[in-house]
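Removed: one protein chain of the complex. Kept in place: all other protein chains.
Order as written gives the chain letters A, B and C; numbering starts at 1 within each chain.
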Amino acid sequence: MTTTRRRVRMGMIGGGEGAFIGRVHRLAAALDGELELVCASFSRDPGNNARTGEACGLSERRLYPDWQSLIDGERQLPAGERMDVLVVVTPNHLHVPISQAALEAGFHVFCEKPAATTLAEARRLAATLEASPGLYGLAHTYLGYPMVWQARRLVSDGELGRLRKIHVEYPQGWLSTNLEGTGNKQAGWRTDPAIAGASGCMADIGTHAFGLAEFISGHHVTELCAALGTHGEQRRLDDDGDALFRTAEGASGTLMASQVCTGEENALKIRLYGDRGALEWQQMEPNTLVHRRLDEPMRVLRAGIDQPGLAPEALERLRLPGGHPEGYLEALANLYRDFADAVRRGERGAAAGVPGMDEGLRGMAFIEALLKSQAGTAKWTSLEDTSQRHDAEATT
Amino acid sequence: MTTTRRRVRMGMIGGGEGAFIGRVHRLAAALDGELELVCASFSRDPGNNARTGEACGLSERRLYPDWQSLIDGERQLPAGERMDVLVVVTPNHLHVPISQAALEAGFHVFCEKPAATTLAEARRLAATLEASPGLYGLAHTYLGYPMVWQARRLVSDGELGRLRKIHVEYPQGWLSTNLEGTGNKQAGWRTDPAIAGASGCMADIGTHAFGLAEFISGHHVTELCAALGTHGEQRRLDDDGDALFRTAEGASGTLMASQVCTGEENALKIRLYGDRGALEWQQMEPNTLVHRRLDEPMRVLRAGIDQPGLAPEALERLRLPGGHPEGYLEALANLYRDFADAVRRGERGAAAGVPGMDEGLRGMAFIEALLKSQAGTAKWTSLEDTSQRHDAEATT
Amino acid sequence: MTTTRRRVRMGMIGGGEGAFIGRVHRLAAALDGELELVCASFSRDPGNNARTGEACGLSERRLYPDWQSLIDGERQLPAGERMDVLVVVTPNHLHVPISQAALEAGFHVFCEKPAATTLAEARRLAATLEASPGLYGLAHTYLGYPMVWQARRLVSDGELGRLRKIHVEYPQGWLSTNLEGTGNKQAGWRTDPAIAGASGCMADIGTHAFGLAEFISGHHVTELCAALGTHGEQRRLDDDGDALFRTAEGASGTLMASQVCTGEENALKIRLYGDRGALEWQQMEPNTLVHRRLDEPMRVLRAGIDQPGLAPEALERLRLPGGHPEGYLEALANLYRDFADAVRRGERGAAAGVPGMDEGLRGMAFIEALLKSQAGTAKWTSLEDTSQRHDAEATT
Partner (left out) sequence: MTTTRRRVRMGMIGGGEGAFIGRVHRLAAALDGELELVCASFSRDPGNNARTGEACGLSERRLYPDWQSLIDGERQLPAGERMDVLVVVTPNHLHVPISQAALEAGFHVFCEKPAATTLAEARRLAATLEASPGLYGLAHTYLGYPMVWQARRLVSDGELGRLRKIHVEYPQGWLSTNLEGTGNKQAGWRTDPAIAGASGCMADIGTHAFGLAEFISGHHVTELCAALGTHGEQRRLDDDGDALFRTAEGASGTLMASQVCTGEENALKIRLYGDRGALEWQQMEPNTLVHRRLDEPMRVLRAGIDQPGLAPEALERLRLPGGHPEGYLEALANLYRDFADAVRRGERGAAAGVPGMDEGLRGMAFIEALLKSQAGTAKWTSLEDTSQRHDAEATT
């Protein structure tokens, strides 16, 4: 009479051969064994689609030629068989059309960032979500790291005192050369305005830096001043950018994101300074959190289910004792696990512990403000207000 | 007509609630989706066994009360249903009895280290393996790290010149206090000679350090001089030890392993020095390999499928681009993936890329030499010869 | 008949008890034995002046009550006895009056930064220097570090290709609290507009960051956008600031300097990214220079007279073999040594290897642009042109 906790059934759009992030999602979703891939349309190229399906052990019946037929096909399956959640890992321009169709068809959606290519598009998606019974999750993987949650907790507990400064940076180097000119698929679509949207680097990784800063600090960026750059030969979108910003809660700081920092890998890093303490976290050494303190020696918190000084929200996101490094896949797996839990609990809108529409709207407002600032001559450009009704309710 | 690559079916003995390493194996085996857990006997405690089975989504039919009934039960299932490989994650004293029975019943075995509790026992197991059609793998997880393979390759390519010195260390701190006295299950059996065998720390982690040194260097330790210690109150096995050693190939060095290095997590580290260069690798930052060179600036190799300077055997063990940290679970998953490949290819004895009986015998010879050295007054103690017939063949 | 290389005779204004930087200058000047302190007016407080003079072993005769009498007194001594160079380590507002008087009296001047409190004042000083036979040096200590010279050389040699991005930061935390309210002398004058000038943090350390960026890159900042902040209670000058900037040579970047980054010590750091490579240097680990390269593993250059890969200008500034750390005092001593050499060679204007009036003017133009940007609403503010005649000549 034991009832096994059921695996959440997952479909995937995108992620065929040559795509990087699709396989990453499959690995992360598999790690904890809480989701199983039951259907997909990995690629519009039938051969690619078939080969990827085979490699994933999908039955041919659940391998669809395009996203529309996947949604249609799954909708017609019995409730106990059809997918619960659709994972969208296509290039940016399809995020909203697919997400919207899936939500309208009654499915949950877990989507790669950015949520949309414009703020207006994101707002339409938000309206769809409001009207649907589904959940929407956004793959801001870095918000799945345990020490990011630990940092957030130390801030909210007041360990840093009043937050004054936030410095976040995300240098990569992989677009230092004209990679898109060599036929590289990843570089190709990310630098194509028709697919990536109006921003390149900032939409791709700047949003991660922005989201991380707002998540840990609990602050809301209200104004920014940006200088974006395009260095790759014949490149059409920004591949680099720096910004000053200010938050509603009284902090200021800098945000840097670049894909032309030659030799850099994926060096997302954040520092937060308050009048009583400071934190520093680097994604490339994610299991360490440096905590500087006024008039006391620095302490270093370390990830691990047996490590001292960690908050419950960090411990829940760890699988191993200290010194057994957990990394990027584990962070994404944490988002999947929390999303699967929310699916099973029948939640609506946002899954606890998982970035969702709020973060998506904030990210789009950030991108639009960056582009407006870049185009203008004023020092400060405001971010559009993206607060949603349930936010408003939450704060009354 | 597409033929999906089949998932290798895996059973598990041990790994119920309260056990650490069982869940780790399940996570790692799941990561790449190449194995599926089909049966288990997680614990002799029926409640624990049932709860763990449920959490893993196992059918009650394949959940066995003990290891003997699991082997018997699975043997009687149809070939297309029964498990392929038995994963043994029990305390040490059961490693050989279970492994032997499983091999004799025609199953492959993937076992936690150490392979046995004595060298004699390990030799019996080796004989069983020779006579069986099965594969035997040993969970020396650290040999699954990509940069360990990179290091091995640099050594075998002669980048270090003639190897002179090897220094390997493995400090942990979790047994600094009398943890076994508090009812901690992990500490309990690891410090109980009846279960762990004649060595505590050295069998538990010293063997990892030893195996890593021999694996990267390609050298064979022939003599050692050991000073073991027992610091925990009323503890009966070594919880710390240092050794000098010499290799047949002409290098010398030190090996340190300890579980009473207060505050240390899992700080396995190795350095190898040759007359033309040197390498340094630390498990807690596994994606970095420091390469010192005679008369040239140090270079730093970094893990990542897009990173320069990596050998094929390192690249094959990576899933992500540089800067997306992969860790301990990924390393173990590499062993599982290679083991599953060998199962599908129908190999016998040892799985390519996976530590096996040779490493198991070496580890036991190392432990016995340590204990003999500790008990004696001679400076140098020889390791027993553990070379097997197929080794001899391999080198002729 | 051997002729001993004579010690350069040095006087000092400022640097009595309670002053930090005066003793630092004395230590650095003493290190290589090329200068000797022969006269001083350490403090207007006679007791302080006397005690410091005694501690320094100065004869009472050469200990003056104020800077005017020092200049007058020394001028009247025989040429072989009177000081060669006056070291000015007073608070900022006295830098120009003393420097100017000293130059006019025929002495060389080595002054703490900033050169002046306004650009106009700095220009007047520059005119005085042009008309005098003396040398003027500015204690931009960080430009004395060997690896800073190594970095500059790698850039000028084209190892980085075309420079695209410069990120420089200088976080300190010592003014996180209202230190000036506690009677701290250092904090007191640095936060007093009447003494420090119109800028606090930016004049004190922002100029260091700016100077370092221009020195290593060889670029000239032409435009910036600044957000300065004042966080200390009742503080009247900036204690923090961030800026975007662009250079005439086509790079862009960020500059951050702060004295309210709680827990930070003196974390000056610079990164430069070109299309072929990148460099990273941190003042707190000054003997390491990270060199990232397109499509090749990172290499790490290390300071030391025996270390591979170093340029002559780095080697000349080192005293010890690799692994024997040299630090801040050694860097300042390098400036003193080069200044003393220029004195002995009878140079005029600027001492080879030592920051001087050009750097002083650049720093003041930077400060004024920061303040203008902070006060305005335009995105970009231009730096005033500070090029001097000998610059123009040099480039024709």
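Methods note: contacts are C-beta pairs under 8 Å (C-beta built on N, C-alpha and C of every residue); 3 or more make two chains touch, one makes a residue touch a chain.
Since we're looking at a predicted model, the values are computed, not measured.
Contact with the chain not shown here comes from a single listed residue; of C:D66, C:E285 or C:D385, that residue is C:E285. Within the full complex, the residue among B:L37, B:I205 or B:C225 touching the omitted chain is B:C225. The chain omitted from view is touched by exactly one of B:G15, B:G144 or B:G277, namely B:G277.
For chain C, the residues touching the absent chain in the complete assembly are 2-5, 7, 20, 23-24, 26-27, 30-33, 50, 53-58, 60, 172, 174, 264-267, 283-287, 302, 304, 306-307, 319-330. Summarising the interface, chain A meets the missing chain with residues 291, 295-302, 307-309. Mapped onto chain B, the footprint of the missing chain covers residues 160-161, 164-165, 167, 169, 171, 173, 176-177, 225, 227, 229, 231, 240, 242-244, 246, 252-254, 256, 258, 260-264, 271, 273-278, 292-294, 298, 373, 376-380.
Everything below uses one rule, namely that only the chains that are shown with their structure count from here on.
Chain centres here are means of the Cα atoms, and by that rule the chain farthest away from chain A is C. Per-chain Cα centroids separate chain A from chain C by 44 Å. Between chain B and chain C the centroid-to-centroid distance comes to 56 Å (mean Cα coordinates, whole Å).
For chain A, residues touching at least two other chains, in rising order: 264.
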